[in-house]
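With one protein chain held back, the other chains of the complex are shown just where they sit.
As written, the chains take the letters A and B, and residue 1 is the first residue of each chain.
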Amino acid sequence: MDQLIIAGRSFNSRLLVGTGKFASNQDMVAAMEHSGSEIVTVALRRVDIDNPEDSILSHIDTNRYLLLPNTSGARDAEEAVRLARLARAAGRLPWIKLEVTPDPYYLLPDPIETFKAAKILVKEGFVVLPYMPADPVLAKRLEEIGTATVMPLGAPIGTNRGVQTRDHIAIIIEQANIPVIVDAGLGAPSHAAEAMEMGADAVLVNTALADTPNPAAMAQAFRKGVEAGREAYLAGLGTQRIKAEASSPLTGFLRNE
Amino acid sequence: MSFQQQLEQYPQVDIHKSIATTTPAQIDQALQRQRLSISDFSCLLSPNITDSQLEHMAERAHRITRQRFGRTILLYAPLYLSNECFNGCKYCGFNADNIFPRKTLTLEEIEREAKYLRGQGFRHMLLLTGEAPKIAGIDYLENAVKIIKKYCGSVSIEVFPMDIEGYQRMVEAGVDGLTVYQETYDPVLYRQLHPYGPKSNYDYRLAAPERAGAAGLRRIGIGSLLGLGDSLSDVFYSGLHGLYLARKFWRSQVTLSFPRLCPAEGGFQPNSIVDDRQLTQFICALRLLIPDAGLILSTREKEELRNNLLPLGITQMSAGSCTAPGGYGEDNQDVEQFAISDERSPNEVENFLKSKGYEAVWKDWDGAFLNKAG
Partner (left out) sequence: MELTINGRKKTYQDKMTVQQLLQLSNISPERVVIELNFSILSPNMHDKTELKHGDAIELIQFVGGG
């Protein structure tokens, strides 16, 4: 069975789902269910003590989904580490999606702070899944210090532009010894399929599912896109044959030509 | 996971069978892939490859090499420092059972050899010894390297396997590359061919490239001696080893060599023959598997074959080589480690390269660029 393995744990689904930006909890739950996902991300925020909300946890069956807290909001390593420790104190698995985004316009990840935070968190025993720029050298450096995966962005968060960073992601996939999860910017099932066809191990999608009239249907479409892409990758995608223009055959000498 | 652990996932009997029975249809499929999987790579090693498939593979190998390396070939010179050896490797001219005058160059002789090579144009030198650490050990090598570095920018070593501390000392002394051949990845055959001496330890030698990578050597060279054992599986394992090292020691460059066994003093006969067609196939397949690896072709091979293999993925060549210690500076008839087949001088090789549209690169790296403290 073709399973996704992260930190020794196996998953059948290669589609991770974010829980942000949905119009309602019902929409969120419907999207999760139709996505077939087994890993969902959540964020950490202050409780409004005067008006405490219904906790998101009452809508997520944590027996069914692995809860992956993120450190969204962190602008530097220190804030990210603090959020990670808070998340861990909530008594879940010590898995953390590390996000350090000092720039509020594009929410692009800070490579230096991400690396710093990852180093600390790995030492503290976290299973670290770092959101990062599509930088092949950074990917190897994070792998080297012990992150469980790398999560290079396809395009800036929420832009729905697809795998804009495809050339660098291809290099990351080629060189990685740990799972590569393409995160951010995937706006259509075809984008998710493209990432999977390239050999990505999984994708994470949020905005595309939340910002649509029918989250359940879109989640199902993404599910199929991810599965199709993965199957195509495993079946072996062809390379475009370029006609060689060798003036004489390169191996002719073997046949005394 | 160490490479040894990865190796255990690919048992030799299965690998050989799988490669030997791969059909041309399967080879076609593998050739289609943009990026080769391990399984695709093994298909491309199959003896059932057709001439047209081989040509297609050669074209791809040529294109990838041009893309990554341009039209350049790095020229280097081997410099044998000592032929003292305590190993009993059955196929090697220097083996301990072979009685002939042993020689270890003095520091003056080393300087003379290095000067000569520099005069020939070389700036990359590969230092070789047998395995006799008490006579030509790490201290000796450190001193040798210090002298040789006056004459060239890049020094590599092809010597006995060391601990990580030894490799760190080599890095400190200024060595930037290492070559260590596993000879054969078949542990049973390995034991038969290396019955005694430190080299009889298969595991220690197998992990040497990993220790070198951990010590920070910039170039890590590996390979099998083709003809010792089953060449199909040995080339497969060389490729697997190269890929493992490339992914783990991503700051270093991996190089692969494919020395073919030829008669040595002592008359060891190869167990298997790798013909020119197979050698061509292996080189192209390795190029496709690891696009960024350096592929090295030594003067073991004849001039004509070297010329023909040049466009297929080779990135480094030796020239004007002598495989006996002190062989450059004096006119001597000392015992060689292996017989040289391509006797062209470095200038002749350079001119030949030019005629084929290649540029000979004499100097690709200089350790002086590094910001070493002290």
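As a working rule, a residue touches a chain if its C-beta (ideal position, glycine included) is under 8 Å from a C-beta of that chain, and two chains touch if they have at least 3 such contacts.
Everything numeric here is computed off the predicted structure, so don't read it as measured data.
The missing chain, though absent from the view, touches A when the full complex is examined. From the options A:Leu44, A:Ile120 or A:Ile145, the residue with contact to the unseen chain in the full assembly is A:Leu44.
Of the options A:Ile6, A:Met28 or A:Ala134, the residue whose C-beta touches the omitted chain is A:Met28. Summary of contacts with the chain left out: across A:Ser35, A:Thr207, A:Gln220 or A:Thr251, the touching residue is A:Thr207. Remark: the residues of subunit A touching the chain excluded from display are 18-22, 28, 41-50, 52-53, 55-58, 67, 69-70, 72, 85-87, 89-91, 157, 184, 204, 206-207.
Everything below uses one rule, namely that only the chains that are shown with their structure count from here on.
With centres set at the average Cα position, the gap from subunit A to subunit B is 40 Å.
Those residues of subunit B that touch subunit A in the complex are listed here as 29, 32-35, 51, 54-56, 58-59, 62, 247-248, 250, 276-277, 280, 304, 308, 311-312. Residues of subunit A that touch subunit B in their complex: 140, 174-177, 199, 236-239, 244, 246, 249-251, 253-255.
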